[in-house]
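This structure is in structure tokens; I'll ask about it shortly.
Of the protein chains in this complex, all but one are displayed in their positions.
Naming follows writing order (A, B and C), and every chain is counted from residue 1.
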């Protein structure tokens, strides 16, 4: 059968990104072995929405969409900081492309204890892993990776608290944080690859739990799935004693991100579903530290 | 050209509903002339998502989808309690069907004054109008109509307020209310049709503003698009002095709905985006008063 | 601390449903051991959106929302036809309620072979399990369960094919099917409980794979995640040789559902994202066979 995609194209236009999107796949998320913290989830089954693309040089009419899925099949759904580079490289090879990019978006669960009763339950966070690879034989590879977390939190309005006789309006807000890390790579196997070699115990790669903690610590209060009355009292009072505008949340998180030498770039936004309005307040900061 | 849809079907299965969905259309919403209240918006341009369907008798292979759009075109986008019956009847006639149903979902704006500063702005509500017509020459028509409003409000937790030393968690919640009314019809023109004839000044049809007011009065506090500091103080304190669980909101609204003789059936739900959890609390009541 | 929810309520209004919604939870879906077919996935890790509610009698001010989460915790995320009744009963006990209902919505993956190349990949379906329990000591329990599947398929328009010289418009459509089954229950453990006892090898409970197969067989063609050129040829031709309106799809599926004695009730809808329009065509049939 004719390979229509492989035809020569004469429009002389390279395409920045061609690929597939909204491919849902069951995955096993594997934490880097060197990720710090005793509460890090080592392995977790979840479901990802996957996006994969390549740069299409001007001379080809089309890419071969089925090869994206074949590359995804090859990784057996095992997703980690160590496997992402090889999947990105695999896309580039299989599609014969100078650049390849991929992104996994998925719910990630943390087992969380209520602040007083210590009752446990699962809390969901929507997180992401993005990777891209570009290069050729002569120039070597340029690999990039971004880790993202979506962290629902509570914000309590400092103005409302200041001017009202009792109470203060508060609400659910979403912190979205994406970072680039100087120390990438995995260490999920013995060696951990080229990237793993650079790791030391004191400066391992950053993983979801650490970013989520930084975001929650920057809000008026964190959220929980299971709260008994004594916990609800605690959380209500914590938020009241810790009033924050979206401006305060984004700045306090920025202070933490600036103080973390492993983080080289970040983009953070806070969107607050104001409980006195039917619209949202938001604040955004993007910074390249290099 | 062959009319494939018009072919005889031998599977012997009538289809409850066949039609089109997600048809977006610019509309002019016209209030019933007898709708009470000085703040009723007489005419409003907005954009509806329209769903239209018919019952397809077992002997026909398919319906004629383009005729739904033609029927919609015929009403020139003028939507009111008076035009809905004729659109529904028009569908039934044009599609030669024993039953027809339609639904318009659209944003509806109310010009709202802040509680203290009296500054004005638009507040958006997602509302709906549903109508159905069934019948034949011998039996006459059975016409039904449902009016719906989605009303975002604030809920402030009575438990949190009771047990915390300061403050109380509160959040945005959505009240969804759909009603059937004994007094339907429009009176947007002189006669207003058969339904309009039944109207009196004291007991006109129920319109969006009235339902929205009933819903907002049942919450801890209403929402506003524009609030200055003195307004924010007022709203914060009003919510604090008026703590309500979703159970309280749904019951207080039910009391109002029960007390209104023009309402013969209602379905109400309250969904609260809890500011201490990443999930929602909800309560629902459905009641046929006849 | 005061139990505000437990206060006596004097509004004299029972609430049909009170509970929590959009609780995301990692689950392990376990097929009934007697589910027929060699391709049935015995166990599958996925992520559910959970809704849980109870009927609240008129005399109580509120329900205790944290107990829903505690009940969910107790099942350790193990979801099957055998565990659903006990979770529903657990809700009723824990919340001291005359009725309890719950619903799990989750992506479910089937390992699917391409029609010619036989290459394998995962295909995602959005499915659901609903259960409710009502009753008291004297009357015994009334338990109900509904199994649902969302099946994306291809529809190819018979009219377009008939009247056009070449080709025919086709598109992705979604079949949504929910059923009640005479033979419920699980048999995931030796006994399988009271429901399991009613099972026989020839007439086990209906599971997702079987419903998905019925839906796919009723469309112009099924969808696949991974197709090579020879597969694409096959699927394109299959759809062309098998033109179906949404009316045809819903009726052909209805024939299958009517012919299946284990199914006692069904609700089926087909929504087709017409490739020549920017709106959808749909058809719906609901039938109680008892």
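In this section, a contact is a pair of C-beta atoms (placed from the backbone, for glycine too) under 8 Å apart; a residue touches a chain by one contact, two chains touch by 3 or more.
What you are looking at is a predicted structure, and each value in this text was computed from that prediction instead of being measured.
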Residue touching the undisplayed chain, where the options are C:25, C:224 or C:245:
C:224
Touching the absent chain in the whole complex: find that residue among C:84, C:149, C:211 or C:239.
C:239
For chain A, the residues touching the chain missing from this view
1-2, 4-5, 9, 11, 13, 15-24, 53, 56, 61-63, 65, 158-159, 162-163, 245-248, 250-252, 254-255, 271, 278-286
If the missing chain were put back, which residues of chain B would it touch?
1, 3, 23-26, 44-47, 66, 69-70, 73, 107, 109, 119-122, 124, 225-230, 233
Write the list of chain C residues that the hidden chain touches.
123-124, 152, 154, 156-157, 159-161, 163-172, 221, 223-225, 227, 229, 232-233, 235-237, 239-241, 273-279
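To be clear about the criterion, only the chains that are shown with their structure count from here on.
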Going by C-alpha centres, which chain would you call the most central?
C
Distance between the CA centroids of chain A and chain B (whole Å) is 39
Taking each chain's centre as the mean of its CA atoms, how far is chain A from chain C in angstrom?
31
Report the inter-centroid distance (CA atoms only) between chain B and chain C in whole Å.
29
Specify, in ascending order, the residues of chain A that touch 2 or more different other chains.
124, 225, 227, 229, 233
